[in-house]
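These notes concern the structure reproduced below.
Missing here: one protein chain of the complex. Every other protein chain is in place.
Chain IDs A, B, C, D, E, F, G, H and I follow the sequence of writing; residue 1 opens each chain.
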Amino acid sequence: MSQHPIATLDASLIPRLPASSPTLFEAKKAKNLSFEAIGEAIGRNEVAVAALFYGQAQASPEDIKKLSELLDIPHATLSARLSGFPDRGRSLEMPPKDPLVYRLYEIVQNYGPAYKAVLNEKFGDGIMSAISFSTKVEKEVDDKGEWAKITLRGKWLPYSRF
Amino acid sequence: MSQHPIATLDASLIPRLPASSPTLFEAKKAKNLSFEAIGEAIGRNEVAVAALFYGQAQASPEDIKKLSELLDIPHATLSARLSGFPDRGRSLEMPPKDPLVYRLYEIVQNYGPAYKAVLNEKFGDGIMSAISFSTKVEKEVDDKGEWAKITLRGKWLPYSRF
Amino acid sequence: MSQHPIATLDASLIPRLPASSPTLFEAKKAKNLSFEAIGEAIGRNEVAVAALFYGQAQASPEDIKKLSELLDIPHATLSARLSGFPDRGRSLEMPPKDPLVYRLYEIVQNYGPAYKAVLNEKFGDGIMSAISFSTKVEKEVDDKGEWAKITLRGKWLPYSRF
Amino acid sequence: MSQHPIATLDASLIPRLPASSPTLFEAKKAKNLSFEAIGEAIGRNEVAVAALFYGQAQASPEDIKKLSELLDIPHATLSARLSGFPDRGRSLEMPPKDPLVYRLYEIVQNYGPAYKAVLNEKFGDGIMSAISFSTKVEKEVDDKGEWAKITLRGKWLPYSRF
Amino acid sequence: MSQHPIATLDASLIPRLPASSPTLFEAKKAKNLSFEAIGEAIGRNEVAVAALFYGQAQASPEDIKKLSELLDIPHATLSARLSGFPDRGRSLEMPPKDPLVYRLYEIVQNYGPAYKAVLNEKFGDGIMSAISFSTKVEKEVDDKGEWAKITLRGKWLPYSRF
Amino acid sequence: MSQHPIATLDASLIPRLPASSPTLFEAKKAKNLSFEAIGEAIGRNEVAVAALFYGQAQASPEDIKKLSELLDIPHATLSARLSGFPDRGRSLEMPPKDPLVYRLYEIVQNYGPAYKAVLNEKFGDGIMSAISFSTKVEKEVDDKGEWAKITLRGKWLPYSRF
Amino acid sequence: MSQHPIATLDASLIPRLPASSPTLFEAKKAKNLSFEAIGEAIGRNEVAVAALFYGQAQASPEDIKKLSELLDIPHATLSARLSGFPDRGRSLEMPPKDPLVYRLYEIVQNYGPAYKAVLNEKFGDGIMSAISFSTKVEKEVDDKGEWAKITLRGKWLPYSRF
Amino acid sequence: MSQHPIATLDASLIPRLPASSPTLFEAKKAKNLSFEAIGEAIGRNEVAVAALFYGQAQASPEDIKKLSELLDIPHATLSARLSGFPDRGRSLEMPPKDPLVYRLYEIVQNYGPAYKAVLNEKFGDGIMSAISFSTKVEKEVDDKGEWAKITLRGKWLPYSRF
Amino acid sequence: MSQHPIATLDASLIPRLPASSPTLFEAKKAKNLSFEAIGEAIGRNEVAVAALFYGQAQASPEDIKKLSELLDIPHATLSARLSGFPDRGRSLEMPPKDPLVYRLYEIVQNYGPAYKAVLNEKFGDGIMSAISFSTKVEKEVDDKGEWAKITLRGKWLPYSRF
Partner (left out) sequence: MSQHPIATLDASLIPRLPASSPTLFEAKKAKNLSFEAIGEAIGRNEVAVAALFYGQAQASPEDIKKLSELLDIPHATLSARLSGFPDRGRSLEMPPKDPLVYRLYEIVQNYGPAYKAVLNEKFGDGIMSAISFSTKVEKEVDDKGEWAKITLRGKWLPYSRF
């Protein structure tokens, strides 16, 4: 378990997020729960939970029920604010300005053609889906320090022939 | 081993790549070698090899020696063309237009704030290094089809206090 | 059959296209073949053929063989120039400047949220794939004049739950 | 009939939409009506209805009357908010960030020149109108899964000779 | 008849124009013909002729024949270079940098909403076509000096109801 | 006289317009007056009136007096809100997203160099003024339908020699 | 000690800063403290303090305690507003418009490749970290006037070999 | 003295550099000289020398003479290629894509307002000159590793009062 | 003395200006004072005064005292709102949309390289300071009409040699 503080939402970010985001983040702060803890409680990966909090993933009826109980948010309130289909991509301006997120962008910029070449050689002409997709974040520690490991896993979609 | 053709370099891409790229890709094509095969031969990961071919990674003297032998490129020629420090980021215009690379960009756009929140909770205030960093691509097959798995692993760098 | 001239490639466009494009367009012009005629000859839709000519689709070995015969291009030449994996999206700068292509862009701009809402209501949270995808162009004539009909058909991909 | 929830409007999107949008979406949500159901009730295609809700299409006096009755919005209120000429294109920033809408943009980016070549060969020099235009969304199911089909149909307009 | 020199093509502009442009402009210069004179000779408006020279309009077979004779360009050469469908919009980067063209852009920027309001009031919801369209330039002289008058005339296209 | 509804101002557009715009548009709507009717009443062209409503033209003291009477706006109120010098160009983001306004932009993009060449041949080196300038919109009807005609008339300004 | 007034926060900048910024700046103004004075009081460099005020650096619990005491801000208030992880980069639009900040940008623009070449020669292939990083500002005075000296000091990170 | 290879110029970068750059870099490579060594030989800082090689600084007649001798470039050749006034800023596209240079850009982005506040408090209203300016790069080694130190020193220019 | 109305501030511009701007402009309007009149009263050039009103120049304590008296603004109010260091460049988006300001931008665009060449020949390698700088606007009348004359005067700063 981490000794670090939990992630919260600064009020100045609210205008670019869906109406559900401040509701969720306030409750998370009040309960002092990490995304990992919430994920374990509702049976989803912590990255998916964080994406849901930022309006980047859809909540199922079960998610809503569990989040409502865990976070003490009235079910009707939460259900109303999470009822729509996510309008993804609004929580971040590209290119990212925050250094942590920029590093991910830089990895795409620097290794993008290499990934493409290797993926094409392994799978042929197609793409790795970002929809039929899951991801996770892991922490590894060795004598050189701490390492972050991000795994991206997506279904391979070959181009249709027509 | 893959049944797919190998990745080659279209001549129209040459102007935005370093002088070493066409030399390397032509030899790769002549030998019909995948990046995986080259990586195994020279002891480096295939993504690193592809990055090196696109001018996004530096070759060590041993890399140059082994590539020269493997690809039948005169050592002096290869050494001269790979002698500089890479000027990274030039092989790709952002946002990426190719759908395969765009999907990686989209993952950053959609999950960027979620990754940041989860990483901050796990590690504190800092970034995952894209320099003290390695990556790999794997292929998984199950009854639903083929899956691409990309792993990003970077040293965690906490912000200095000053 | 159309009474209109066939589409050709202006030399000034070559620098932003793959090396196969001028080869293919010159042979098409010499044979005076429409994309419809080529598509019928090789068993592919005319839009796919045009996309292949612009470097936006991959040719199978059979495609290469048939195109080589139909267009009198030496098989080795054509095979060499079409051997790579397409680096898609390079043939067009966005937003499109040509009025015909701009109208398609405008349809996305004006109806994009409406398509999203209707698709979400019909299919749930997900996307219409642009990879597992086919398209066609048809001509309809009635007493008001000529009508172009473009059909886009893609596999529905629901977001994975993780 | 779909088992999926209906599309609603997140409050954070209101500033970039006309004043009629929140009024219409709130009533739609209260009645729990899909765009398909509304379209059938007022005799218009569901995509046109969704476009009207997003301020991308004009409502006729009959549309206003029927929507007022169907959605229990006072006629004067609805009439006042829908009385202007649509200022189209404001509901979406380009390039689209949401993956569903981006896929449509990507289709234009990748197939734009192919569409142009095929349309020119079929119709000559001109454009497919996006004004004298209709569109529809259909769902097809086969043993491979669900497929979305979008049809674009526009009048062909040849360039005037002057 | 004007006492001013004729418009010519600077060599540095050639890369962004179709292959027909330098051929046409060189012949125009050799014959010292204004666009007005060419327009009269081939029966087209001078703006249409200039647009044709810049690759923004299509030449009919009769245009090609007459231009070939008037400009002493071999018919086969001219026909080959003018045979494609124009890829419009490539001759100008927007916003325009040249002050003369910028003034036209500024008129759209400043009066755009006013034109829209007035056109909507006169015609209803729709657009003035830029395809079913003609334009002309006239010179007027009065005691205050010289005045340029540009007329834009396009078919009114009402939005389809669907 | 037109059978079409009059142009009104959607509330969501107010933030990018001067303070006078909502005052004027509300009064126009209350009186149900077209710009043509207002223009006739105050002795100005309807495009100039619409530009004035959008903050793109200056009102003279007589204009303010007449508008105040015609629209039943207290003179002091109107005078205060129209007293400044217009800060032009703020009512429209370029490139325009609305199809009607985009078509005008497209005309500049496609015909800009042609206009320049023809104007230079007729007038020499200079520009058509967009300041010492007037414009009007006319409607023409023939057996092919309705046509919009926009006239731009500006003083020719030759470059000074220094 | 400086005779110059202290830096304050204009109210119009608040929307792009985190919620802690106005709280901190108001207290700083009330106490009339320079960043240098605050830095000395809490044991941090003045640039780090200013970055903290702009939401570009994280406050430790001790920082919060000391700032609370120094600035007479209730500890709970300050702690709540500074509890999140900084979302860096939001306080400045690039390229910078303010001349002072633009000069720093210009230094990167003009000397960027020179810094890279010299750093590569001194350290090999890698980067100077902006995370494991400190900076300071000093004032020097000589007979030619006043000089500002900014020092950037970052850990050298060599690219990993993989 | 460094054990690292020297910086060289990749041929693909030549088009965006002045004519003197390839001449200088080729000679540097032939002599295998670092910028530090060249700087010592001609009496200038190594960053200034690198800037001169990239066309970002002017060479004095003495610089040209010494460089000519040191690098065995005919004086007349070097003098001709270095005779112009530098057109600065052309060697780098902003934002920088290379990670090393991006980190410097990121420092400006993240600390820009902090630098401004601290400089204003120390010096009043003005800027640090980037013209009356010098810079240097130093290497420091401690038990945590290697550190790069960049010093920026510029004359303080107060805003004139007028 | 001018017969023209004075410049005022439209309320819709307030969000992008510092808090002092509306205070100053309202008082100016109430007193019906031109910038010329204010400049004479406080002993500064009218352009500097206007820049101060737009937050582009700093007010000295004497300026604040005199403005307070002249404009009947309580000294404490004005002092508080003008106490910060200007964050310049925020009052204008570039490229400018207003035609008057665009003409200045166009002069830089068209004559920029010419100014550079002439200044370099007169002064050597350096810049004209925009900080150690003053400017003024004058009106000249001759038989051809009215002429505006803008003078820019800045200290020449030669590049430091290091």
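Definition applied: a residue touches a chain if its C-beta (ideal position, glycine included) is under 8 Å from a C-beta of that chain, and two chains touch if they have at least 3 such contacts.
Every value quoted in this text rests on a predicted model; they were computed, and no experiment measured them.
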{"item": "Shown chains touched by the chain that is not drawn here", "value": "E, F, G, H, I"}
{"item": "Absent-chain contact - pick from F:57, F:71 or F:148", "value": "F:57"}
{"item": "Residue touching the undisplayed chain, where the options are E:7, E:107 or E:157", "value": "E:7"}
{"item": "Subunit F residues touching the omitted chain (full complex)", "value": "44-45, 47-48, 57-58, 60, 85-87, 116-117, 120, 125-127, 129, 131-136, 157-162"}
{"item": "Residue ranges of subunit I at the interface with the undisplayed chain", "value": "2, 4-7, 34-36, 46-48, 50-51, 53-54, 56, 88-89, 91-92, 94-96, 98-101, 103-124, 126-130, 133, 135, 137, 139-140, 144-156"}
{"item": "Residue numbers in subunit E that touch the chain omitted from display", "value": "5, 7-13, 29, 96-99, 102"}
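One rule holds for everything that comes next: only the chains that are shown with their structure count from here on.
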{"item": "Those chains which touch subunit I and also touch subunit H", "value": "G"}
{"item": "Candidate from B-C, H-I or A-C with the same interface as B-H, over half of contact pairs in common", "value": "B-C"}
{"item": "Geometric centre distance via CA averages, subunit E-subunit D, whole Å", "value": "34"}
{"item": "Where subunit B and subunit D are represented by their mean Cα positions, the distance between them in whole Å", "value": "41"}
{"item": "Sites on subunit E at which at least two other chains make contact", "value": "47-48, 85, 87-89, 95, 99, 106, 109-110, 116-117, 120, 126-127, 129-131, 133, 135"}
